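Mind having a look at this structure? Questions to follow.
Left out: one protein chain. Kept in place: all the others.
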Amino acid sequence: MALMELRDVCTYYGNIQALRGISLSVEEGEIVTLIGANGAGKTTTLMSICGIAQIRSGSVTLDGEDISRKSPHSIVAMGLSQVPEGRRIFPQLTVLENLDMGAFLRRDKAMVRVDLEEVFDLFPRLAERRNQQGGTLSGGEQQMLAISRALMARPRILLLDEPSLGLAPLIVQNIFEIIKRINEERKTTVFLVEQNANMALKIADKGYVLQNGSIRMADSAERLLANEEVRKAYLGL
Amino acid sequence: QKKEAGTIKIGVAGAHSGDLASYGLPSVNAAKLVVEAVNAAGGIDGKKVELFVEDDQCKPELATNAAAKLVSDEVVAVIGHICSGATKSALGIYKDSKIITVSPSATTPSLTQSGEYPNFFRTIAPDDAQARLATKFIKETLGLSSLAVLHDKGDYGKGFAELVKQYAESEGIRVVLFEGVNPGAPDYSAVVNKIGNSGAAGVVWGGYHPEASKLVQQMKDKGMDLPFISDDGVKDQTFIEVAGAYAEGVYATGPMDTSSNPLAVKAVADHKAKFGEEPGAFFLNAYAATLAVVNAIDKAGSTDYDAVIKAMRSEYVETPLGKISFDGIGDVIGFGFSVFQVQGGTYVELK
Amino acid sequence: MDFFLKLFLSGTAKGSIYALIALGYTMVYGIVQLINFAHGEVYMIGGFTALIIGGLLFSSGMAVPLVLLLSILAAVVFSAAFGFTIEKLAYKPLREKPRLSALISAIGISMILQNVVLLAQTEKYLSFPSYLPELEFLRPVREYLNSTQFIILVTTAAIMVILTLTIKFTRMGKAMRATAQDKHMAQLVGVDINGVISLTFIIGSALAAVGGVLICSYMGQINYYIGFVAGIKAFVAAVLGGIGSIPGAVLGSFILGWTESLGTGYLSSDYEDAYAFVILILILILKPDGILGKNQKQKV
Amino acid sequence: MSATDPILEIDRLSMIFGGLRAIDDVSLHIREGEICALIGPNGAGKTTIFNCITGVYRPTEGRVTIRRGSGQREAIQGLKPNVINRKGLARTFQNIRLFGNMTVLENVMIGRHNALAAGVLRAIARDAATRDEEERLIDDCRRILVKMRLDPFINETARNLPYGAQRRLEIARALATDPFLLLLDEPVAGMNPHETKELEETINLIRDEEKVTILLIEHDMSLVMNVSERIYVLDYGRLIAEGTPDEIKGNPEVIKAYLGE
Partner (left out) sequence: MERNKLFRDLRTSLIIAAWFSFLLFPLLVMKVSVTSGAALVRFRWERLPGIAVAAFALSFAWRRALEWNEARGDKPSGAGPIAALTARARSALAVKPIRLSVSAVLLAVVAVYPFALGMYHTNIMITALIYVILALGLNIVVGLGGLLNLGYAAFFAVGAYTYGLLWKYAGPAFVAAGVDPGWLFWIALPTAGVLAAVFGALLSLPVLRLRGDYLAIITLAFGEIVRMVLQNSGAVTGGATGISLIPRPWFFGLRLPPRQAATYIYYIAVALVALTVFVVRRIEDSRVGRALEAMREDEIACEAMGVDLVRNKLVTFSLGAFWAGIAGVLLAAQTTYINPDSFTLWESITVLMAVVIGGTGSIPGAIGGALLLKLLPEYFRPLAQYRMLIYGIAMILVIIFKPDGLFPRNRKKYTFEGAPSEGGASPAADGQEARR
């Protein structure tokens, strides 16, 4: 059984249909990437999964349980965590408090402290800024914080919306390595949305191409990387 | 609109909602009680009396609307309004439409003394009469040489306070403090401290009872035992209810004690029976106003404006305030004013 | 000097009265950014509930301290229930809507509550019996500070400390702050924002009820309209201190109390409110986010 | 004055937030007609420099001066953003800040706010001159939109535009203010390689046809290396290198701090 599955999901903003019946599945331990042009509906897909955007029809299941009518916080409590589009840092909380919020549902205080150190190791920049207000961080620093905050939850399944956006080249490489490592070491399942399709497909097991609110292609990452159409439209080659 | 044969329409206007509703609603109850009694006794000349109740929230512009409404309802007379300001703005309309207006509570002297409003009457003394009486009492009976005069900044309270100040100074009493306080504030301890600091020998309050009770309470709490003299906005059983033991010893001017008047006893008892509680402010004044109107129409034998006005001025009527009539400018005659003091939980008239 | 001390203390007492109401105000504002106009009415209802329940218990011959305790408890329970219900009914449906809509809803609720009490109880002022104990040690200085004032002051301080610590350090407090800043993101880290918001209203209203009982005991009277004026003052105090900040609300209240008291004492009480408002304007010109408010300037 | 006299000069600029020195004694300059890039690790202070230039922040120390055409050199640090904009400096924002509920056309119209004169009274009277002005305005805006290849979206609500189009609209709106210097903050962030390529052309076009000098911040090295003539590299608020793309690519310090590999 797939860990997470979307079946014929349709989502609307007011009367604009953003998702037109999306079906996809993510197996435990996989890295799955979703690519697509701007406005294809990638972000909407993530928001539909975690319940922020109400889906109008179809279903989302996690561990076989239908979560499409559950409230976001109880979905999160099932082990899902997200790096949302636009970073959504709590602007008036410090870096440390933001990270703390990431671990909001965790009870294992000791482990949280260990994870905190780990995150600071990954992004030394954040360690330097630990007492600065989140809202005054630079764009890239906020992005690092958003990723770290999601990691602090030690999720079973991690949703990432364009994690490399606004990061320096050196860090971008890092980010993909980190994702790969987390997936391998912690057995975290990863669902990755990226503009940098090249990098994303390189670390992913499986990929979906979204166009205009519908799944256009679904295949293994390698095959998508090799696909002419994909190369032309999304990899800029 | 056709005039329904057989009914005499009387309006009741005043603040029935908003922050001043507690002064307006008792007059509605009073009018209702009178009208019920009149109708139960067969009405006036066989005609039933019908009440039209209009709210003005004590706001001038709403008062004009209420007045216009009553005009279009073709009332003969209006019991109201409650606040002087609202009364002023409504009176022009009543005057032009020839409607008699009897206020139970509007005390601004100019309402009658300006001579602008021949249609206006009131069952309450104008501020100057009370102020004069209060000053006389302060000078002659209490023999105070200095005063702190406070008021609630309102038309009524400040008017009274200013007159007392004026009369007192002309009598040679020093007014060492003259200030307005915010009505409704939770705490007056700063101004109470100031009274203490001013060295005043007595305190005059122009305004209503809620503030008065806070003031006396806070004064006594601070160990200040100065004579406290106020107006008929305070000469109200509610004041004693609210201020409790603190009310003891407070002076207030007000219409002569008519509480033992059988009509007053009955009115209060009726109120308790019908509404389940003690009546509120200006209840008896409104009761008397309604009786006066009913009586004048009865005596005039018609609802003709001039005839009724004439009857208002010439005929006496038994009311809870005593046997009253009105003088040429509309002020009430037939029941004088007295100074009262709270003694043992009730206002006792000081002869 | 003695006069100054008296004025200062009465300002302090007045400030703590404002603070009792401002605390709940600022708390609700801090979490949902709503100027909760109905807060003053909840305070008034707290007072009425205490009067009613207290009266019932007292006339049944119960001991005074117990009457006090139970009537405060009743006030807290019912006010909290009101706060909870109001939020669910009138604010929650408007959460994602323009902010002014919720403000209008709050004004509507305020009108409804006032009129419900006016109609179902009375339009008159009622005497509010004080069940508060007379503290012996204050007797010699009662010219400066009486028992009720003292009790209000202590209660305010205690509530402020507890609330500040709760918000700063507990899990719930963190959830509240996160909810305040970004509701969607708070949900995405697992915060049950409905629960948090309900709880905020419950706590805020419970505080209002405590304020209702204590302040009415101090004034010795109650009426359906006392909430409106008090609510506005508390709102001003909360803004002065930096709205959303708990210590700010208390500080703002004290500054308001002192200004009014000293202004009355040395100038004239005619302009009592004006002094408060002038101070408010001056402070906000110098510190646009209030005294203890966070600078919410966003980085671009 | 010579033609190579810089049109923007930043002299020993520092910006301190609390105890944090976000910009530390930075001096740089831009000459007329150049395309320059400002790069550096996250949090190096790039956006802060833009904010100091455009008046969002008042620099703690240092001077920012401009010279337009053959005019006098004037200091602009500490002036208000709208005043600086009127002097001919326009910018885009790292986190897109469009007027989301307004149409594409309207966004650009706001950009031309200062090119028009009608005040309140003339707006009420709506005299002939005002009507003319309004008509010309729409034509002007359309011309700019065509240039930015946004004309297909002209009546769309800005918020509903694809991300790439939104970035271009930010540029169009800035261009509408008739700047001589355009500051672009991460113009291709969130764009796919294809869109990046297109924007590269657009940037060149703006410089060549509109004669606008450009200073840009970007993390996408393909764009930076392709369009810019000179590059400044910032790290921890300090300037660590300056040079042509090739020089920068080979600079070991830059590689270590920023580029990687």
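To keep things simple, chains are lettered A, B, C and D as they appear, and every chain counts its residues starting from 1.
The rule is short, and it goes like this: a contact is a pair of C-beta atoms (placed from the backbone, for glycine too) under 8 Å apart; a residue touches a chain by one contact, two chains touch by 3 or more.
Source: prediction; values computed, not measured.
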item: Contact partner of the left-out chain, one of B:D45, B:E277, B:D306 or B:D327; value: B:E277
item: Listed residues C:A13, C:M27 or C:V236, member touching the removed chain; value: C:V236
item: Options C:V28, C:M160 or C:L280, residue touching the unrepresented chain; value: C:L280
item: Which of C:P65, C:P133 or C:P288 contacts the chain that the document leaves out; value: C:P288
item: Residues of subunit D in contact with the chain not shown; value: 54, 56, 80-82, 85-86, 90-91, 93, 97-103, 105-106, 109-111, 113-114, 116, 118-120, 123-124, 126, 130, 134, 138, 141-142, 149, 151-156, 160-162, 164-165, 173-174, 176-177, 194-195, 198
item: Interface with the unshown chain - residue positions in subunit B; value: 16-18, 25, 53-55, 58-65, 68-69, 71-72, 83-85, 88-89, 92-93, 96-97, 108, 110, 116, 153-155, 158-159, 180, 241-242, 244-245, 276-278, 345
item: For subunit C, residues in touch with the removed chain; value: 29, 33, 35, 45, 48-49, 51-56, 58-59, 74, 78, 81-82, 85, 90, 93-94, 97-98, 100-101, 103-105, 107-112, 114-122, 126-127, 129, 232, 235-236, 239, 243, 270-271, 273-274, 277-278, 280-281, 284-285, 288-290, 296, 298, 300
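The rule is short, and it goes like this: only the chains that are shown with their structure count from here on.
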item: Chain at maximum distance from subunit D, centres defined as averaged CA atoms; value: B
item: Chain centre separation in whole Å, for subunit D relative to subunit B (CA means); value: 73
item: Multi-chain contact sites of subunit A, meaning residues that touch two or more partners; value: 136-137
item: Interchain contacts, given as pairs of chains that touch; value: A-C, A-D, B-C, C-D
item: Touching residues (chain side subunit A, partner subunit C) in the complex; value: 50-52, 71-74, 76-77, 81-82, 84, 88, 90-93, 97, 100-102, 104-105, 135-137, 149, 153
item: Touch list for subunit D against partner subunit C, complex; value: 47, 51, 56, 93-95, 97
item: Partner subunit A, residues of subunit C touching it in the complex; value: 171, 174-175, 177-178, 181-182, 184-194, 294, 296, 298-299
